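Here the complex is missing a single protein chain, while all its other protein chains stay put.
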Amino acid sequence: MPIAPDVKLGADVKIFHPALVNLYGCTVGSETKVGAFVEIQKNASIGARCKISSHTFVCEGVTIEDEVFVGHGVMFINDRYPRATADGALQTEADWQVVPTRVKRGASIGSGAVILCGVTIGERALIGAGAVVTHDVPPDAVVAGVPARLRRSGESR
Amino acid sequence: MPIAPDVKLGADVKIFHPALVNLYGCTVGSETKVGAFVEIQKNASIGARCKISSHTFVCEGVTIEDEVFVGHGVMFINDRYPRATADGALQTEADWQVVPTRVKRGASIGSGAVILCGVTIGERALIGAGAVVTHDVPPDAVVAGVPARLRRSGESR
Partner (left out) sequence: MPIAPDVKLGADVKIFHPALVNLYGCTVGSETKVGAFVEIQKNASIGARCKISSHTFVCEGVTIEDEVFVGHGVMFINDRYPRATADGALQTEADWQVVPTRVKRGASIGSGAVILCGVTIGERALIGAGAVVTHDVPPDAVVAGVPARLRRSGESR
């Protein structure tokens, strides 16, 4: 079931290839477009009029507000120190705490970017392609690089 | 329809898993091999005897000449300042201009690389794995890093 029955889709959500995505337990707002090879996990929330491009992974704990562009191959994260096992047995949900991330209205995330957990990306901020975001990004700012550094502050605009 | 009817495939193109790709409106030259989880958009052109490896995204505006190796998880880009919406409504094709990219004959692009738009990658150039290419790459050059910098010029060979 690539789109699980518990997914909440708003009006006019466009999923280009329903057989080539993996959505479960998430919310996707009206008119948002979702590309191929996208996974959106439970308890992730996507706003209205967003574009979630192909090959992107949105994990539990991520909130994406309205009108956000997420490029291709973007990876979100919700665990700072991931491990496969705890005391020799596979970790279960009881073994870790989801660290939330928020992408605010109108922001854009370039393709291939990696967004570490616990950050807030401000309104209309622009994340450069291939950036690794490790800290909060102010509204209207442009960041790029590994780790992502400020290239243009919102104030200078 | 993971391979849309409007895709133009040359002779002996090998698509390993036709149900696990997303190709539409593009051209793929003879003998080229295409891996799983690959998306190639309309108006992208791939030459003959190329390898397009799994998890790679080739967007509109990209021209890949003959005998090019594209690694796994490579992301091309055609929009410098992507946004989901314009004046509060989802962007349409009228709202942006595709910036073209060209990869010349015999070049190789390492896995996980991100190729920004508007660049030309020269003949036989080698792009290191994980590089973010922001400028033209000369023929026979080797570049790597974020942003990609010259590691070996073609002239020194």
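Residue numbering begins at 1 within each chain, and the chains themselves are lettered A and B in the order written.
As a convention for this text, a residue touches a chain if its C-beta (ideal position, glycine included) is under 8 Å from a C-beta of that chain, and two chains touch if they have at least 3 such contacts.
Because the structure is a prediction, the values reported are computed rather than measured.
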Omitted-chain contact residue, chosen from A:83, A:135 or A:152: A:83
Which residue of B:28, B:84, B:117 or B:146 touches the chain not shown here: B:146
Missing-chain contacts mapped onto chain A: 2, 20, 22, 37, 39, 55, 57, 59, 73, 75, 77, 81-85, 88-91, 112, 114, 116, 132, 146-147
Sites on chain B contacted by the missing partner chain, in the whole complex: 16-17, 20, 31, 33, 35-37, 49-51, 54-55, 67-69, 71-73, 106, 108, 110-112, 126, 129-130, 145-146
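Here, only the chains that are shown with their structure count from here on.
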Separation of chain A from chain B, taking each centre as the mean of its C-alpha atoms, in whole Å: 23
